[in-house]
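Let me begin by handing over the structure; questions about it come next.
A single protein chain has been omitted; all remaining protein chains appear in their positions.
Each chain carries a letter (A and B) given by its place in the written order, and its residues are counted from 1.
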Amino acid sequence: MIEVKQPKRIPFIGMLQGMLTVFKHGLQKPVTVQYPEEKENLPDRFKYRIFLSMDDCVGCTLCEQVCPNLTISMQTVERENPRNKRKLYPDVNFGTCTVCRNCEEICPTDAIYLTHVFETARTRNSFTYNPEELEKHEEEVKR
Amino acid sequence: MNILNRIQGILSPLGHDLSFAGAYLIETIIALVFAVTVVAGMVYFFRKYMARVQNRIGPNRVGKFGVLQVMADGLKLMQKESIFPDGRDDLPYKIAPIIVFLGLILAFIIVPYSNLYWFGSLTVTHSNVGIILIFAILAIMPIGEIFAGISSNNKYAMLGALRAVAKDISFEVPMMLSILAIIMIASVNTSQPLNLQNIVSVQNIPFGILEPIGLFIFFISMIARASYSPFDMGESDSELVTGDTTEYGGLRFGLFYMGLFGTIFLGSMLVSVLYLGGGSGPYESSLGFIWFLIKTVVLVVISLTVWLSMPRVRIDKFVNFGWKILLPLSFINLVITGIIVLGGIA
Partner (left out) sequence: MNTAKPLNKYVELNMGPQHPSTHGVLRLKLLLDGETVKRVEPVIGYLHRNAEKICELDYYCDSLLYFDRMDYVNSLSMEAGYLEAAEKLLGIEPPERAKWIRTVMAELSRIASHLVWAGAYGLDLGMLTPFFYVFDLREQLLNIFTEASGSRLLTNYMSIGGVYQDFNDKIVYMIKDFIKTFPKKLEEVFNLFVKNDIFISRTKGIGILEKDIAISYGVTGPMLRASGVEYDVRKAEPYLMYDKVNFDIPVSYTKDCLGRFLVRYEEMRQSVKIVKQAIDKIPDGPYFNPKAKKSLMIRLRGEGEAYGRTESSKGEFGVYIVGDGTVKPYRVRVRSPTFKNLSVLRELGKDVMIADLVAISGSIDLVFGEVDR
C-alpha cells in the first residue's frame, strides 16, 4: 500500500508550465491519418470481412450455431461438392456481424475465415452476402 | 494626414461636403470589413491553432488549407431554419444577438489603429473621450447575453445569464480601476488623457512595464469579458449545455459565436493599446499598424493557449477572486501608479 499525495506545485507557475506544454505540442507533427488519401498499416492480425472457400465447406452448420447474433444463416446452393452433400453454405449479414471470430475458430475445415478487408461501405441497402459473394473479392461484390 | 483625408482627396471633385460625407462612409465601411474579416480570421486561426496543439490537423478540406471553412460554416448557419423556443420573450430574444454583435462592431471603430505608410493614420474615431466610449460599448455587450439567457425560457439559459451577471459585476470594477490608473499615468504627459491616440503616443515606456499589476488585471478582465475558458461560466458547455445561448441556432447563434471570437481579438487590441504601446515600435512613423497587429496576434495566441489549457473556474470562486484578489490588487495598482506619477518617473 502506498499513500498518494498531492504533488508539490508553485501557484500560478504551474499554470504557465501547462500553457507551455500545450504550446509545445503545437510544434509537433499531427498524429492524424488522412484516411482516404493515406492509409495506416494495418496490424497483421487485424480482421474484418468474412471470406468463404466453398470447396472446403462441408455444411456442418457449426458456424451458424456458434454465431451469437444470427449473423450467419445457412443457405442451399446448387453446387457440385462431394464433401457437402446437404448443399448448405453460410450466408452472412454484415449489418449485424460483431467480428467475434467464433465462426473462424470453430470451422472444422477452415473454410470460413476473416481477412484484412474492411472497406465494405456501399450504397446497396442490404449488407447480406450470399455464399457466392463471400467467395469473391470486395470489388467484384460491389460491382 | 490620415485615411479620411486621403479618401476625401480622391473624392474631392464631388465638392467639399459630399466628399467628406463619402469619405466618412467609405472609412466606416472599411472598418466594418476589417472587423468581419478579423472575426472570420480569428475563427479559422482558433480552429487551426486548437487542432495543432491537440496533435490534429484542423480544417483542411474546404479550399486550400481549409481557409474557406469559415465561409462554409457561415453559409450553413445562414441556411438553417430559425427555431424559436416556446414561451420566449420575443423582442429581447431577437435583439440579444444583435446587441452583442453591434457592440463588437462599434468597439472596432473606436480602437486607434495607428499609421500605415501612405494611408497615414487608420484610426476612424478621433474622440477626446475614446477610452470612455470603448468601455461604454464593452458594457453594452453583456446586456445582450443577459437578454438571451432570460428571454429564452430555458433553465440552463437562465442559470447562464445569472452567472454572466455575477461574473460581469465582479470583474468590471477592478477593470475600470486599472483603466483609472492608465488615465492617471497618461495625464502626466498629455492634457487629454482620455484620448486613445494620446494614450498610445505618450507610451515611451509601455504602461505594462510601469504597472504590471494593471496589465495582469486588465488581461484577466478581457478574458472574462470575452468569456472563454477559464472564465466561461456563462456558457460552460459541460455544465449548462451552452448556457445563455442554449436556445439559439442558425444565424443568431452565428452572431454570438462571432461576438465571442471578435471579443478575443478586441481584448487583445485593447491590451496592446493600453499597456503595450499600441502602434509604437521601431520605424513607428510608417509601420505602426503592423506593430499593433503583431502585438495583438501575440496576445491572441497567449489568450488561446490560456483557453485551451485551463479548466473552468467555479462561479463563486471567480466572484471571490474578483472581489477579494483583483479589487485589492487594483487598489494597490492605483497607489503604485500614484507614486510613479508623483515621483515623476513616467
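Keep this in mind: contacts are C-beta pairs under 8 Å (C-beta built on N, C-alpha and C of every residue); 3 or more make two chains touch, one makes a residue touch a chain.
No experiment lies behind these values; they were computed from the predicted model shown.
Visitor: Relative to the complete complex, which of the depicted chains are touched by the chain excluded from display?
Guide: A, B
Visitor: Of B:12, B:37, B:55 or B:286, which sits in contact with the chain we cannot see?
Guide: From the options B:12, B:37, B:55 or B:286, the contact with the absent chain belongs to B:55.
Visitor: Could you pull out which residues of chain B are in touch with the chain that's been left out?
Guide: So the residues of chain B touching the missing chain come out as 50, 53-56, 155-156, 159, 162-163, 229-230, 232-233, 236-241, 307-317.
Visitor: At which residues does chain A meet the chain that is not included here?
Guide: Chain A touches the missing chain through residues 1-7, 9, 11-12, 14-15, 17-18, 21-22, 25, 31, 42-47, 62, 65-68, 98-102, 105-106, 108, 114.
Criterion: only the chains that are shown with their structure count from here on.
Visitor: Quick check on the complex: what are the chain B residues that touch chain A?
Guide: Those residues of chain B that touch chain A are 49, 51-57, 302, 305-306, 308-310.
Visitor: Okay, in this complex, where on chain A does chain B touch?
Guide: Where chain A meets chain B, its residues are 15, 18-19, 21-23, 25-26, 28, 30-32, 34.
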